[in-house]
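Could you have a look at this structure, given as structure tokens, before my questions?
The complex appears here minus one protein chain, its other protein chains still in place.
Order of writing sets the labels: A and B. Residues in every chain begin at 1.
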Amino acid sequence: MKKIKVLFAALLLVTGSGCSTMGVKPWEKENLAKPEMALNEQPLTDALDDHIYFSKEASSGGKSYAGGGCGCN
Amino acid sequence: MKNYIFLLGFILGLTLSNQVQSQSLDINQYKGKVVYVDFWASWCGPCMKSFPAMNQFVKQYDPEKFVLIAVNLDSDKANADKFLKQNPANFPIIYDPKGEIAEQFQVKAMPSSYIFNKNGVAKYLHQGFRSKDIPELEHQINSLLSEQYSVSASMEPKLESKHEKN
Partner (left out) sequence: MKNLSIKTALTSAALTLITNTAVADEKNPKSSEKQSYNSEQEVGEWKFDAAFLFYGEDNSRIQALEPVFSATKLLDQDETLSFKLTLDSLTGASPSGAVASNQVQTFTTPSGNANYQVNANTYPLDDTFLDTRVALATNWSFPISNDTQATIGGNISKEYDYLSISVNTNISHDFNDNNSTVFAGLSFASDSIDPVGGAPIALARMQPVGTTQAKIPGSQNKDTIDLLFGITQVIDKNSLFQVNYSYSNSDGYHNDPYKVLSVLGADGNYFDDGISTANVLFENRPDKRTKHSLFSRYKHYLDGDVVDLSYRYMTDDWGIDSHTLDLRYRFALSNDNYIQPHVRYYSQTEADFYKAYLLQTNPTPTYASADYRLAEYDAITLGVEYGWKSTGGNQWRAALEYYTQSPTEPQKFGALTEQTLLPEWNAVMLRINYSF
């Protein structure tokens, strides 16, 4: 619990300070604009996977929303 | 020997065609005209949608009073050429593969359109493109077309700034 908090604070700090120096110009996003580079390229697949792993494993979610909504066995 | 020269010419040609230099954009040469400068790239979805509209602008306005220039920002010109084959343009294209002109214009979005008045002052910036933006763009072009061209102001491109406005 404490570990997580410290880790999260550290991450925020690193990303927060790193962000301003990273990145590209709007016209340099040719590759990043490709659909296969989107983070939610396949929402249905992600939902199906999440549902399976939610049913079979003790951990779930994290990517976007936690699974849930079933009494799966 | 002849073959050598041919080969040399071929290599030279290749080198030249691969080294597309950033062309420059001189708004001043269009004094007296409303200038529409559009920044686009082949991979940008809304850019594709803006091409028919821009072709229409060129058709509908008097070429003596209105000029549209599109600045292509593809790093690889081949992609731009492919795009232009599918989306023909009836306006001049300037290639800026390194984004030097875009950098000067501080382009923040793709596409971005800058509309200059007859005195070379940038009056409107339009980021992104959707078909419902067309009437607004037309309204902006029309309002600039109806403005008077002042000869004295055209000597040097004039800046629109808060100081000069007041």
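Note that in this section a contact is a pair of C-beta atoms (placed from the backbone, for glycine too) under 8 Å apart; a residue touches a chain by one contact, two chains touch by 3 or more.
Since we're looking at a predicted model, the values are computed, not measured.
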{"item": "Touch partners, limited to displayed chains, of the chain removed from view", "value": "A, B"}
{"item": "Contacting the left-out chain in the complete assembly, out of B:Tyr36, B:Phe66 or B:Phe129", "value": "B:Phe129"}
{"item": "Where the missing chain touches chain B, by residue", "value": "24-28, 44-46, 101, 104-106, 108-110, 114, 121-133, 136, 140, 156-157, 159-162"}
{"item": "Interface with the undisplayed chain - residues on chain A", "value": "1, 3-4, 7-8, 11-12, 15, 18-20, 22-45, 47-48, 51-53, 56-59, 61-66, 68-71, 73"}
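The rule is short, and it goes like this: only the chains that are shown with their structure count from here on.
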{"item": "Gap in Å, rounded to a whole number, between the CA centres of chain B and chain A", "value": "38"}
{"item": "Residues on chain B engaged by chain A in the complex (per definition of touch)", "value": "39, 41, 43-44, 73-75, 79, 99, 102-103, 107-110, 112"}
{"item": "Of chain A, residues touching chain B in the complex", "value": "25-30, 33-34"}
